[in-house]
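One protein chain omitted, others in place.
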Amino acid sequence: MDAAAPRPKENQGEPLPRIDARLKVTGQAHYPADLPTANIAYGALATGTIARGKVTKLHLDDAREVPGLLDIVTYGAMDKVDKPKFGNVGATSIAPLHDRTIFHDGQIIALAVAETFEAAEEAAQLIRADYEEETPSASFDSPGTKTIPAAGKSPLFKEDVKAGDFDAAYASAAVKIDARYSTPTQHHNPIELFSTTAYWQGDQLIVHEPSQNVTGWKVELARQLRIDPANVRIVSPFIGGAFGSKGPMTPRTAIVAVAARRLGRPVRCVTSRMQAFGTQTYRAETRHRIRIGAGKDGRITAFAHEGWEVTSRPDAYVVGGTSATGRMYDYGSVLTHVSLVQADRNTPGYMRSPPETPYVYALENAMDEMAVALGMDPVEFRRINEPKKEPIGKKPFSSRSLIQCYDQAAEAFGWAKREAKVGAMRDGDWLVGMGCATAIYPTAVAPCAARVRLTADGDVRVQCGSHEIGTGVRTVAGQMASERLGVGIDRVSVEMGDSALPPAPVSGGSISTASVCSVVLKACDAIRTKLYAAATAESGPLAGSHNEELDLADGKIVAKGGASARVEDILKTMQVGAIEEYAEFAPKGAPPEALKKLYSGMPEFHGGEQDEDAVKYAFGAEFVEVRINRYTKEIRVPRLVGAFAAGRIMNTRTARSQLMGGMIWGIGQALHEATEVDRHYARYVNRDLQDYLVPVNADVKDLQVILVPEVDHAVNPAGVKGLGELGNVGTAAAVASAVYHATGKRIRDLPIRIEQLLV
Amino acid sequence: MSQPTVLPRHGLSRRSFMAGTVSAAAAAPLLASAAQAEAPTASQSKLRQPVVTSLRINKQVYELSLDTRTSLLDALRDHAGLTGTKKGCDHGQCGACTVLVDGKRVLSCLSFAVMNEGKDITTIEGLASSDGKLHPMQQAFIDHDAFQCGYCTPGQILSAIGCVNEGHAGSEYDIREYMSGNICRCAAYPNIVAAVLQARDETKGA
Partner (left out) sequence: MRPFVYEQPTDISAAVAIASSFTSRDDQPTRANAQFIAGGTNLADYMKLGVAEPARLLDLNRLKDPSLRQIRVTDDGIRFGALVRMGEAADHRDVKQRYPVIADSLRLAASGQIRNMASLAGNVLQRTRCEYFRETSWHCNKRAPGSGCAAMEGFNRQHAVLGTSDACIATYHGDFAQALIALDAVIHAEGSRGTRKIPFAMLHRQPGETPHMETDLAADEIISAIEVPAMPWARRSLYLKIRDRESYAFALASAAVALDLDGETVREARIALGGVATVPWRARAAEQSLQGKRLDDASAGAAADAAFAQAQPRKHNAFKIELGKRTLVRALLETRNMKV
C-alpha cells in the first residue's frame, strides 16, 4: 500500500493526486517572482542595523555611483502614500519610510533600484545610515520593556477566560503542580523568499507577490496608495510555503509599488533570507505559568494558565492561546491571564497554529507533569478529564473524537509496551523515551465566493480567490466540483491566487478547505438545480422526476429508476453552451454584513469558541519515541504516530501530507527552531538557514498519520474541519514528555537542546 | 551602545576604488538579455564589463552576456528565462537551487555563471522528454505526494537524481542522509524518500 494515499474510511474523500502536481514537478508552476515581466528593474532593500533610535543621515553617494542604478526610494518618497495599518490585513503599523524612527532591527531604510540584480544589491549594500541610538529592550527581562494586559487589545482576544473559583479549588487540591514554561522566537522561513513585483498599466497596478490574502491586500494596498481598489490586482498563483508569513501585507509592497510608479517600469524586489527576519512577521517568544490541582483520583479541579507574549512597541499583537487551553479538559475551575510585553522588536504575526503551538505546548507538558505527580498513565489521565461540555461557556462540542484519537494512536504506537518507569527503556547506548500529547485547533470558517462553469463538453472551471500555499486547496476544490458535477477530475481546472477572482478569505486559521469547499458546493448545486429543472421540465427527458432522485455522474443526469439524460443534451435544450454560477457562502449565524466585508477584504471568522450552538474544534493525539545518546545527549525522534479527527476529509492524500508536515514542524518546535535575539542590541543573530535550524530529511524516520473518521454537520455545509495547523500542536509537548521518560529531566524551555540534558 | 552601521572597509574606500577603475563607458547600463558582440570573454574581462558565457542548458546552447557576479541561479532564472530553478536562500543553505552540472548535483546559487562556461547544465525544465513523458523521478514525486507547496521540488528532484547516480540511494537511511541538503519546509520528507525508492532503478542511467 502506498502510505501517501491512505484508503478512505467513512466520510473521507479519494486520495487523488494534486491537480497541479505536474506543474510542480516540471518547473512550470509559476510562483510570483517567476512570472515573466518585460523590462524589469531590480530592487534591493537596505535595512537598518540598530533596534531603537532615529536615522539622522543617510549616505547615498556611494550607492548612486553604482553603474546601472536607477533610483533610491527612501524617506520622502512615501509622503503621498498613507501609512500601513496593523490589523487583520496589515502586518504592522510601523511605516519605515514615512518616519525616521527606528522601532526594530532590520527596518527598511531604502530601496535601491537598478538595471540588474547585481547592481541593485551592490548599491543597497553601500547605503549607510547615521543614527541617534537609544538603548533597546530586546525581550523578556530587558530593562525598558512594558507589560500590559492583553485582553481587549485585539479584536481576536477580547477577554481572559475563567470559570468557577480557581483559588479555592487549587488551595484544597490533593495533588498540584505550579510550573513555568517558555517558547522561543521563531521565523516561518518558507523556502520561497518574500518578493514583490509591481508594475503600472496606466492607473492599474499589478502586483505579483506571494500572498495568503489577495483580496485583503488589494483593498489595503489601494488604501495606502490612495487609489481605487478596482485598480489594484494582486497575483499569486502559487505560493512557496507560507505558514502565516504571507498572510499580512508588509510595508515593502507599497514601497515597491511606489518605486515602479516613479520609474515607470516594473520593479521586482526579492527580499534576502536574512532581511526577511526583520521585514516580515514571526512567532514571538512566550512564557507561561501553569497551575493544576487535582484529586487523588486524577480529576482536575483547578487550572490556571498565565501567558506572556512579546510584541512590538506600537502594535499589540496577541495570540492568547488560553482560549483553547482553558477549554481543553474538564477542569472544574479555570483562571487565565495573558500579558503583552512591549519591546523594541518588529511586530510579530501569525505562524502556524499561532495561539496553540506555544500555549498547548505548555498545557500538555504540564499535563504530563501532573500525570507523573499523580502516578498515573498520561493517556489515562486525559481520559479521566475528558469533558462533556467545555468548561468556560458550558457549551457542547460540535464533535470531539479525542479519545478515539488516543485509542487508535496508542494502539498503532504500541503504547502498552511502554515501561512507565523513568529511564527504564534503553537500546544499547541510547536512552529511549515515549511520550504523548493532545492536539487541538479551533474549527473556523469564513465567507467565501466562487464561480463555477460547466460546459457542454463536460469541462469544469472553478474560480476562487483563495490561495494554494501547499495545502492542496486547489485540488480539493476541484475534487468537490468533480464530485458534485459528475465529471472526472481531469476535466476540472481551478483558478486561484488572483484578486481579480471571486473573493475568498485569508488562507489562514485552517479555514480554507471548509470555506472554499462550502462555496464550491453551493455553486455546483446551483448548476445542478438548473440542469435538473431543464431535465425534469414537462418536455424534458426526465420529466416527472424529483430533484432528490437525481444525481450527476459521467456527464449524465441519472434518475433513481435508471433513466438518464446527457448533460450536453440538456444544455442544448436550454440553448446554452455552458452553465456558470457565481455563489457566495456565509457561515450559519453570520451577520447580514458578512458578505459585504468579504468584498472589502475583511471577512470575519466564525466557529471555534464564538458560535452559540457549540464550540468547534478538531482534535488529535500524538505519540513520539525519542532516543538520547547516553554520552553526548543528542536527541532524535525516530518514531511518531498521530491520530487526528477533523470531520469530513476531502482528500486523504493531501490531508495526511499536511498533518505529517505539521508533526515534523513539531519536531522542529521541540528540538531545533529558535531565532536568537542579541540581548544587548535587540538584533536577530541567526538570520539564515545555516543557524536557524529546521528539520531535514534525516531527522524523520518512521512517521504514521491516522485519519480517524468523524462526521460533523454543525461546522459548515462541507462538514470539513481544518487540519493545516492541527498537526504541529502538541508534538513539542509529546517530545518533552518522552525526554522526561527517557532521562527523568523535565525540560520546560523550548527548544530542548543537548545543553539542557548535560547538566 | 555604539554599534556602527557599516564598518570601514579594508584598503581603498569604495568610492576611490571605483573612481579609479571604472571608465565612463563602463558605467552605461548593462544589457542583460542579449549577447553583445563586443563583450569580452572571461579571459579578457574588465571590471564591470559583461562577459559572454556559453552554457549548454538542457542540451540547448545559450550565449549569455553576464555580469561576472551573476550566479548560475540568476543566469538561469533572469537571463535564460528558466524559472523552474528556485532561489530559497541564495547562500547554499537550502538546496532549492540544485541543478545538475555535467551530471553532478550542485547549488547554482554558489556558482558564478561565468565559471560554468561550456558546461552541461540540466534543470527541471530539461527532465521530461519532448513527448511530455515525465522523468521517472518526476512521476514518483507525484505518485508519493512528495511535495506540498512545490517550491523546493525542482531542487529536490534534481538532487534525488544526483543522489541515485552517485550511488547514495542504496537504503532508506542513505536516501534520508544524502537528501538532507534539500530543505522542505512543508516537510514532505517521508514521501520524498518513498519517491526516490520508487524511481531509483529507473533513474540509474536514465
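Each chain carries a letter (A and B) given by its place in the written order, and its residues are counted from 1.
Everything that follows uses one rule, which is that a residue touches a chain if its C-beta (ideal position, glycine included) is under 8 Å from a C-beta of that chain, and two chains touch if they have at least 3 such contacts.
These numbers come from a predicted model, not from an experiment.
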| item | value |
| --- | --- |
| Of B:D90, B:E125 or B:D143, the one touching the omitted chain in the full complex | B:D90 |
| Option from A:A254, A:M274, A:V473 or A:V487 whose C-beta touches the chain left out | A:M274 |
| Subunit B, residues in touch with the chain not shown (by the definition above) | 3-11, 14, 17, 21, 42-43, 45-48, 51, 67-69, 71, 90-92, 95, 98, 104-107, 109-112, 114-115, 117, 159, 162-163, 166-168, 176-182 |
| Interface with the undisplayed chain - residues on subunit A | 49, 118, 121-122, 125, 274, 429, 629, 631-634, 636, 671-672, 676-681, 685-688, 690-691, 693, 695-699, 753-755, 758-759 |
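The criterion applied here is as follows: only the chains that are shown with their structure count from here on.
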| item | value |
| --- | --- |
| Whole-Å separation of chain centres (CA-atom averages), subunit A against subunit B | 30 |
| Subunit A contact footprint on subunit B (complex, rising order) | 1-3, 5-6, 14-15, 18-19, 22, 26-30, 32, 48, 67, 69-70, 74, 77-78, 81-91, 93-94, 96, 123-125, 127-128, 134, 138-139, 141-154, 157, 175-177, 179-194 |
| Subunit B partner contacts - residues on subunit A that touch it in the complex | 2-5, 17-18, 20-31, 33-34, 36, 48-50, 61-62, 65, 67-68, 115-119, 122, 126, 128-131, 133-136, 188-193, 238-243, 270, 272-273, 468-472, 653-654, 656-658, 660-662, 664-665, 680-681, 688-690, 694-701, 703 |
